[in-house]
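Excluded from the complex is one protein chain; the other protein chains are retained at their positions.
Up next is subunit A:
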Amino acid sequence: MAVQMNSSSDNAAVTMEQLCKWYGSFQVLHNVDLSVAVGERIVVCGPSGSGKSTLVRCINQLETHEKGRLIVNGVELYKGMRGLAELRRDVGMVFQQFNLFPHLTVLDNCTLALVRARKLPRDQAEEIAMENLKKVRIPEQAHKFPTQLSGGQQQRVAIARALCMKPKLMLFDEPTSALDPEMIKEVLDVMTELARDGMTMICVTHEMGFAREVADRIIFMDSGRIIEQAAPSKFFKNPEHPRAQQFLGQMLH
C-alpha cells in the first residue's frame, strides 16, 4: 500500500525532489525540484520539447519517473505502486486533445468515474455532474455526444468531468492548444473562475495573458530543467535567464 508521508511541508500539494526521467537514453527531466502549495496556481511554460508535459504527467503517473522523489497529496509515488487508481481520483487532468469518451453522452462522461470508481448511486452522480456542467456553462448539452460539440465546448466538458471527482489538484496539459482562436477564451474563462475558487492548479500553457492574470508563480523550463521560476509580475518584466528572455521576446512579438 501507499506509504503516508509525514513531509515537513504539510500544506504541499506536490513535492518533487531531484526528479529524473529518461525516454530510452534521452533524459527528459533533469533533477527537477518543485514544491506546489495547496491553493497555489502554477503556470509551466517553455519551448516545445522542454519537458513541461512530461513533468505534469508524472504527477498522476501517466509517466513514471526513474529517479528522485515525488509526493502528491501527501503520498509518495513510485513505479509499480499499488493504490494508484485511488490516488488519481484526487488529481484532475485536462488534456490538449480533450479525450472525452465518444461512445458516451456528455452526462455519462461525467458520471462514469463517479459511479464506477467512487461507487456513487447514479442519481447522486448525475446531480454532481449537472452541477459541474452548470459551472462550465454547458448544462444544456448534457445529453449530447461529444462529437456533436465544438472544441471549446468539449474542453469545458472535460474540465467538468475532472471536477466531478472533487479533485484536490487540477493538472492542465496545454488545454487550449488544440482550439480555434475564438474558442480559447471560453475555456480560459472557466479556468480563471476555477482559480478564483481556490483550486490548486498546475497548467502547462502558452496563454501568457492567462498566466499573468491567474498564476501565483511561473515555472520556465528548458531542456528538461526548471531554469527560472518567479511571480508573473517579475517574470514578464525582467526574466533573468537569457533563454527565458529569448522565449518571451518571441512570444510577445
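Here, contacts are C-beta pairs under 8 Å (C-beta built on N, C-alpha and C of every residue); 3 or more make two chains touch, one makes a residue touch a chain; residues count from 1.
The working rule: contacts and distances are computed from a predicted model.
Engineer: Can you match the unshown chain of the complex to its UniProt protein name from these: "FecR anti-FecI sigma factor", "N-methylhydantoinase B", "ABC transporter" or "Sarcosine oxidase subunit delta"?
Structural biologist: Of the names offered in "FecR anti-FecI sigma factor", "N-methylhydantoinase B", "ABC transporter" or "Sarcosine oxidase subunit delta", the one UniProt assigns to the missing chain is "ABC transporter".
Engineer: Can you say which of A:117, A:231 or A:251 touches the chain missing from this structure?
Structural biologist: In the complete complex, the chain left out is touched by residue A:117.
Engineer: Using the definition of touch stated at the top, determine which of A:42, A:75, A:91 or A:194 touches the missing chain.
Structural biologist: Reading the full complex, the residue touching the unseen chain is A:91.
Engineer: For review purposes, identify every residue of subunit A that touches the missing chain, sorted by number.
Structural biologist: 60, 62, 85-93, 95, 97, 99-103, 112-113, 116-117, 144-145, 147-148, 158, 161-162, 165
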